[in-house]
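The block that comes next holds subunit A.
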Amino acid sequence: MALLETRDLTAFYGDFQALFGVDLTLQEGETVAVIGANGAGKTTLMRSVSGLIRQTPGMVRLDGREIGALPADEIMAQGVAMVPEGRKLFPSLSVEENLLMGRHRRKVNGPWSLDSVYRLFPILKERRNQPGTALSGGQQQMVSIGRALMSNPRVLLCDEISLGLAPVVIRDIYAAFPRIRETGASVIVVEQDIGQAMKVADRVYCMMEGRVTLSGRPDELSREAIHDAYFGAAA
Partner candidate 1 sequence: QGAPIRIGYVSPQTGPLAGFAEADAFTIEAFNRIAADQGWNIEVIVKDSQSNPNRAADVAQEAIIDDGIHLMLVASTPETTNPVTTVAESEGIPTISTMAPWQPWFIGQQGNPGDPGSWRPFDYSYHYFWGLEDVIAVFTNMWDQLDTNKVVAGLFPNDADGNAWGDPNTGVAPGFAEDGYETVDPGRYQNLTDDFTAQINAFKQANADIVTGVVIPPDFTTFRNQASQQGFNPKAITVAKAILFPQSVETLGEAGHNLSSEVWWSANHPFTSSLTGQSSSELAAAFTEATGRPWTQPIGFIHSLFEVAADVIQRTEDPTDPDGLAEAIAATNLDTIVGHVEWNGEGVPDFAAQNVCKTPLVGGQWRRQDDGSFELVVVDNQTAPQIPTQGEMQPLS
Partner candidate 2 sequence: MPAILSLKDVSKSFGALTVTDSVTFDVPEGQALGIIGPNGAGKSTLFNLITGNLSADKGRIEYDGRDVTKVPPMQRCLSGIGRSFQIPQPFDRLTVFETLLVSATHGRGAPEREVEDDCAAILERTELIGVANRPSGTLTLLQRKRLELARAMATRPKLLLLDEIAGGLTEGECIALVETIRAIHAEGVTIIWIEHVLHALTSVVERLLVLDFGKIIGIGDPDEIMASREVREIYLGIEI
């Protein structure tokens, strides 16, 4: 049985339908990448899975149990943590307090703790007492990832963690991925950068206009197929 799956997932903003029957599965220990153009619905998909957009119960399952209708905090408690688009640190909390917020609800012991997060991103330890927003964009992204890890999640959702970051920072961030995978967490990464996504992912989903247009293992997918899936076959 898949660890996480979505079945025929749809989502609306008011009258506007952003997702049209998305099916996605994530196996235990797997890293899956979701790629697609702007507005393809990637963030909407992440928000639906994490409970920020409420769904009908059957659309999202964790361990076969229906979690679609649960609010975000309940889903989080079940072990789905998200690194939101745009980092979203709490400005009035220090770096360390930001990290501790990750454990606010789900206090599961596991490989991740303050210490191990500091080991993963040593710079954060130096800045632990500064307000999170005093950090550079890349460091903020580190806090955001560390914060999600603090709950020892079973599923980690990463939404465009390289957006607006300098190449050197992106490299540093992605360098942490193997270490995260080693601890056994399953990961969904949403990326614009196809190359980056291909490098870390076991499987790739390609989205266009609210639908999954292509999926498979990175080595199976040709550049042309991806291009078509991105821009439509007619393009």
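These made the cut because all candidates are chains of the complex that A comes from, given by their letters.
In the analysis below, contacts are C-beta pairs under 8 Å (C-beta built on N, C-alpha and C of every residue); 3 or more make two chains touch, one makes a residue touch a chain; residues count from 1.
Predicted model, so just to flag it, every value in this text is computed and none were measured.
When you check 1 or 2 against subunit A in this complex, the one that touches it is 2. Residues 16, 37-39, 134-139, 160, 163-169, 171-172, 192, 230-231 of subunit A touch candidate 2 in their complex.
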